[in-house]
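Missing here is one protein chain; the remaining ones are kept as they sit in the complex.
The letters A, B and C name the chains in turn, as written, and every chain counts its residues from 1.
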């Protein structure tokens, strides 16, 4: 209930602060008998980890996951999968600039208000470092959902927009550039722009689009736990996310029903897919696609005014290493959360019928 | 787990099909000792009910709620509040046109696929009629949260956009017109446009904006159950919703961190509110505001092509009564879901500190 | 979380006070496609209802269940099954003797302390009347578990003990007498004894034994949600229950491992069944059997000393109608709770393996 678990049958519980001993989690409810390729899990962690390219934070964390349980002779046993990622970059930093003052648009202030105090070393629990645990569990979910293809990619950085329908893109290009945009030309522009932003010590927002293909019909539970509602919650729970839309999304608002309705083909597929693969909260077998909006990261390497714990105004200088744009590293996180949602609904759906 | 419950400590479970005997629910976890004004609950139901104006469906349902338990001598007892709304409009209709064929962009097809068969009288469980139960529970939540002001209103219909910041609006005008737009001039245009759409037998989408004011600091749980993530899920669980954004939302994508960051005043409030009242998933005391995108209703009163159960193409004529635009009636639903989320987090927050 | 729900995938939420308008519930998660025999449900309700014989309370309640949703053309639809039992016996009683004073060993005092006040008409929510809703849901669970045979019966009343192993009993005799003891001779003695107790205006305790046969191997989840742990919780949640033991139970304490261990037959069954059909929290295919201890009902028709709300000593006279021994009417409740536990674990078990 305290917000550190996700999923019902396929359920991840995470722990850990950015500068504590370790982060990690327990994945409970993974069915027994799944042959796990551990290198695939580490590969997704590497896609998320800092220091992987010139346009992400240069902090060094190997982010190597250690599994404690739930896997035996290469297969899941049906018992909980406990794992940890030890924090190696937790040397005695100087935290004086953030211990007693609040960084604007960070969670420092609300944590102090909610809990009475906080682990002031870095972002503590509110740091996006926590998402590494999600990537571990998501990578396991992907292997469980081997028939489903989940591809996320960067479709916008600041004003730079990838103006192509996802069907006209080759997802094989996603990992070909540090931005994770499948269109090489757009990717190059975005990369140059992010470098510019970085030089200014500033940050910029962006959009990640995600497409899940080959999803079986019937996933999602009616009324409150609609498939797209859980996907929306999953995405909004990722640090820096400010918006979610699926299918026709916000653009659907201006359409008429007669043009928005997806007409059926005789095999149950539809001629158009404004529904985004979900009808009444349940997958209909068409591609599920959605957009996730990320705000610019709050950590800027510039001087800024703020207040200290006693409400006194102070001026501080942002320092160290930071992500000028969060979306390239967030791509595997979006995929991971998508996989967690789909895996859970796949298991839930086993109880739908007699 | 089957998706008919919402909330953890303040928890609503609903039941009921559009053309069954009754819809209703159980609200569990409402604290004891709350004096309930039952007429306020009925008032919110009346804002949602069909037939209330010329621009909504003309179906007749009194939507009178009957309480069975949990209230004694005018106050909540702390035990579950059971309630039902009896369906009066369930005369023996002719359902032959929807029994064996699938309406495009409705849930008919996926229900048949998921459950093996469906209650084909109207939308059954997938009908928006179910949201009446949410309005009942939400109206109780509002009374529990008496210090918090929740105002939702229509801010866009089709291309017609209310181009004013919510701070420049007088919420007292929301109920002054059938559209529920607080700007009379915009409201008049929207109303005329909806009538036009209705005449065509077509439908149109829209946006509802919601503002929650005077929310205490500290609501929301970190990591997975962030305040805005639950709000997003709550909104996306409402029929016809395709998108959710809060604070700077999708527009925040194009901003730089240096301009997006909300600088503190010395009292902990912020000079700007791009964060939309939520930092790191936790309310910071500023106004919470968000937009909810609704697609055009799928039921159009025109001829359309579709398929029957066996995959044969059929042509059907939409008939009866329908909502040309769903947003005016969805305003109290958005408010209700907002209240349910906030009430739950308020109770959860009682366990945060020693 | 407020304690009015039971089960995870097959989940019952109940509402209602003994003297309110209605009691009832919502059963969520029943798989679609189950053909329901409603008369079987009513039959179990009749086995629980007051006034059915000379040895139970003579209060008159028809206890007719009305279904609101989730059943269509005789089959479950997979959507929540809402139901209510209207209270007919709620005429304006004189509650003055219990409104302001506390009946010993009732929940009056703790409800006032916990909630600040209480619905003082009868037992309110703490009345065993609430268990009628469990019987409804349990009767549906029984139909879902049609291959499993669940038989509960009275095995002890006061000192009168049925000294036969359950394998030597013919369960067909359970309903042949008002005590619900399958041994006619013992039943006659028990019945006579209960009548004597009734004449004294007193009450007496008893034990119900329950046997579940033909349970598939594999039900129950390791560690915290062991099959027998959930059964124990289910039984202990029934009013007046003070103890639970399964398999060898308390008697197993004095046995040595070498005699307690159940040796295997070559087909995986065991030669003895001290384990009571459960190993490590998981059903092993052998009969599941357990005992449930009920204390004597607290309502006695005698004068007694107690205190009022202000702590003043008062003397009161118990009056009206009461159950001299609760176990005959509790037999269908024990069966219902057993069925709810097994149905839930049966659905959960669908996610155990790939």
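What we mean here is this: contacts are C-beta pairs under 8 Å (C-beta built on N, C-alpha and C of every residue); 3 or more make two chains touch, one makes a residue touch a chain.
This one's a predicted model, so the numbers in the text were calculated from it and none came from an experiment.
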item	value
Option from C:36, C:300 or C:330 whose C-beta touches the chain left out	C:300
Residue among A:5, A:53 or A:213 that touches the chain left out of view	A:5
Residues from subunit A at the interface with the omitted partner, ascending	1-2, 4-5, 8-9, 11, 13-17, 20-26, 28-29, 32-33, 66-70, 72, 75, 77-82, 84, 114-119, 124-125
Touching residues (missing chain, whole complex) on subunit B	1, 8-9, 29, 31-34, 78-79, 222, 347-348, 350-354
Absent chain, residues of subunit C that touch it	1-6, 8-9, 14, 102, 104-107, 109-111, 113-116, 125-126, 130, 156, 158-159, 197, 200, 202-207, 217-218, 220-226, 228-230, 232-237, 239, 242-250, 252-258, 260-268, 270, 274-276, 279-284, 291, 293-300, 302, 304-307, 311-313, 348-349, 351-354
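We adopt the following convention: only the chains that are shown with their structure count from here on.
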item	value
For subunit A paired with subunit C, centre-to-centre distance based on mean C-alpha positions, whole Å	46
Rounded Å distance between subunit B and subunit C, as computed from the means of their C-alpha atoms	39
Centroid distance [mean C-alpha coordinates] between subunit B and subunit A, Å	26
Residues of subunit B whose C-beta touches two or more other chains	1-2, 4-5, 8-9, 14, 114-116, 125
